[in-house]
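All protein chains of the complex are present and in place, except for one that has been dropped.
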Amino acid sequence: MKVKALTGTGAGAEAMRQINPDVVPAYPITPQTAIMQKFSTFVADGIVDTELIRVESEHSAMSCAVGASAAGARVMTATASAGLALMWEIVGVASGLRLPIIMAVVNRALSAPINIHCDHSDAMGARDLGWIQIYSESAQEVYENMLIATRLAEKKLLPVMVCQDGFITSHGVENVEIFDDDKIKNFVGEHKYPHALLDIKKPVTHGPLQLQDYYFETRSQQIPVMEESINDYLKIGEELSKITGREYKLFDKYNMDDADVVIVTMNSTAGTTKTAINRLRSEGKKVGLLKLRLFRPFPYKEVAEALKNVKQIIVLDRSVSFGANPPLLGEVKNALFDVKYEGLLHSGVFGLGGRNIFIEDIEDLFNKALDGKLEKSFYVGLRE
Amino acid sequence: MTWIFYFNMKEVYEVRIHGRGGQGAKTASQFIAEAALGEGKQIQSFPEYGPERAGAPVKAYTRISDKPITTYAPVVNPDIVIVIDPTLMVSVDVTEGLNDDGILMVNTPKDAEDIKKDTGFKGKVYTINATKIAIDTVGKNLPNTPMLGSFVKVSGVIPIESIKDSIKSKFLKKLGEEKTQATIKGVELAYDGVKE
Partner (left out) sequence: MTLKSNKEIPIGGLIDEAGSSKKFKTGDWKSFRPITDFSKCINCMMCVCWCPDDCIPTEGNGNDIKRKETDFSVCKGCGICANVCPVKCIKMEEEAKFLK
């Protein structure tokens, strides 16, 4: 094991190097470009055996991924924001065709206005397309989530996207533990796609038309498979734990056991929340964090179990769903409905377009909640 | 040794570096982080910029700690501010968030007293003509690397050897022995030459 100073994109590229995919279609977009750039140096230096295909757009990147994956290749790619939006049509195709494509999504705000910075609108906009979604707090988690994603995708025959905060994680250098190539190669294993176009002994056709008579049956197959993925995710995580010593649960509980107020959030803001919690705990205040890792499939039962007795919950979303509850709030509310939650549920929207959130902002939310003065729904850092 | 005493007082040591796109502010922040990583520290280094183009003002940050750093919020109150391009000081408030017990270090031919007058900053000011050192040693206007030497002297957070080792491991293959030694010489000159 080596400790390296890596950005989130660098950590993603390291994971890709160790996974050694067969095909990577590459198209650049800020802030993911560095993943493809770094990986392409591995290709050029002959460190990986990957066929790197430079395509003309993200729509082509996902189309290429679908073709290669259907052929039987292990396929990885990366995108963000407008790139994910451009490939949206084919993103749904990938899951509909049950292709185990792994994609790093570096969360960046959707246009308009044009913005290159972090928010979750891109991945959230694609949350109904049938991809498994794993969110990463740090470069270390990006590295490990990519490894889990590969095993999970190939086990369930569902595509997986691994998310990280644009610029904050993608461009932030941190110390990252990179494990031995052999151990990881062993963990990731070989890819044997059971319906490969290139397997001439078992000829298949991918991607037919299905009208009112069969579309429903085909699409509905994905539903239980997605739900079962929760258990597979946990099992695969346990295997990785043996190598890394870290745990890969559906969510991390930080100081939750006796917390009067719990923040629920994802990605890097969870880290900042931990610092705020440390400060408040040293003052004797009982506050905690539920950091969600797996967003799709959403672990309703487990989240409800963890939150049902918490007096006050603050869900912090880094995206909005115009005309409805913000995505994470909506799911948490759903979960809590089933357990007849009787506490206070607050909803905060923050950080759109890369608007910073500070440790002091989070301390403020906790303190207001503890004083019974926190609004039901609010924005953090917005000039209203 | 004063540096151990200082370091234990604050849990996370925070650096802010001001430069323009293309001047190596981000690279400098990464250098410091990697050198600290070599000393077994926990590190973060990250840039802050608008549209990507040469010439636009850029800020870069480094955090160094003995414990894991959990926050990803911006650095609000740096312990030290390093200014690579003094022309920035006309349009950017380089002392923003810098408390009076912090340090301001500027690449300039001017004296610390002049910088104090220009900025109104009441804390410690250090100056070093890193541009001249860079041109004299490597023949190019790359003041960011010599300034690492000044940073190490003034902050005491990591030993100069770790910067030299970082430079050797990063540049030896790319630049060759002669240019690497010239770069290290620049760092040493800036280490010795930084003044209050």
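Here the chain labels run A and B in written order, and each chain numbers its own residues starting at 1.
Everything below uses one rule, namely that contacts are C-beta pairs under 8 Å (C-beta built on N, C-alpha and C of every residue); 3 or more make two chains touch, one makes a residue touch a chain.
Just so it is clear, the model here is predicted, and its values are computed rather than measured.
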Residue of A:56, A:128, A:257 or A:384 in touch with the missing chain, whole complex considered: A:384
Touching the absent chain when the full complex is considered, from B:20, B:41 or B:164: B:20
Residues belonging to subunit B that touch the chain removed from view: 20, 23, 54-57, 85-87, 90-91, 108, 131, 141
Hidden partner chain, residues of subunit A it touches: 112-113, 382-384
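Criterion: only the chains that are shown with their structure count from here on.
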Sites on subunit B touched by subunit A in the complex: 30, 33-34, 37, 42-47, 51-52, 69-74, 76
For the subunit A and subunit B complex, residues of the former touching the latter: 3, 5, 30, 116, 138, 165, 167-169, 171-175, 268-269, 271-272, 274-275, 278, 356-360
